[in-house]
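So the structure is just underneath, and the comments pick up after that.
The complex appears here without one of its protein chains, the remainder shown in place.
Take a look at subunit A:
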Amino acid sequence: MAISASEVEHVAGLAKLAFTDEELQKFTGQMDEIIGMVQQLSEVDTDGIPVTTHVTDATGVMREDVAVSGTPREELMRNVPQHQDGYIKVPAIIDESEEA
């Protein structure tokens, strides 16, 4: 096995995803297979080879710092699941009932 169920669970936590036990088993098997496939890269000699992270010629793109009007607030709020008085509404960041 290239990856264990507990490692998959750890990665899921980093990715803000949760799985049931059954899903975790399925994903672990599939992740294992995928990681096995991508590990064939280890046979390639990449000593001294630079990385390619993009394929544009562009370097820093600059523009004049001119003020322009932005998107109206009402427009921006159109897809917000819960809002009130022009603010986005979210649950408490710290749930006090969870404290020991």
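Everything below uses one rule, namely that a residue touches a chain if its C-beta (ideal position, glycine included) is under 8 Å from a C-beta of that chain, and two chains touch if they have at least 3 such contacts; residues count from 1.
The criterion applied here is as follows: contacts and distances are computed from a predicted model.
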Practice task
Among "Glutamyl-tRNA(Gln) amidotransferase subunit A", "Tryptophan synthase beta chain", "Nitrogenase protein alpha chain" or "Spermidine/putrescine transport system permease protein PotC", find the name that the UniProt record gives to the complex chain excluded from display.
Solution key: "Glutamyl-tRNA(Gln) amidotransferase subunit A"
Practice task
May I ask which residue of A:Q40, A:S69 or A:Q84 touches the chain that does not appear here?
Solution key: A:Q40
Handout entry: Missing-chain contacts mapped onto subunit A
Key = 3, 8, 11-12, 14-19, 27, 30-31, 33-35, 37-42, 44, 46, 49-58, 61, 63, 71, 75-76, 78-82, 88, 90-95, 97-98
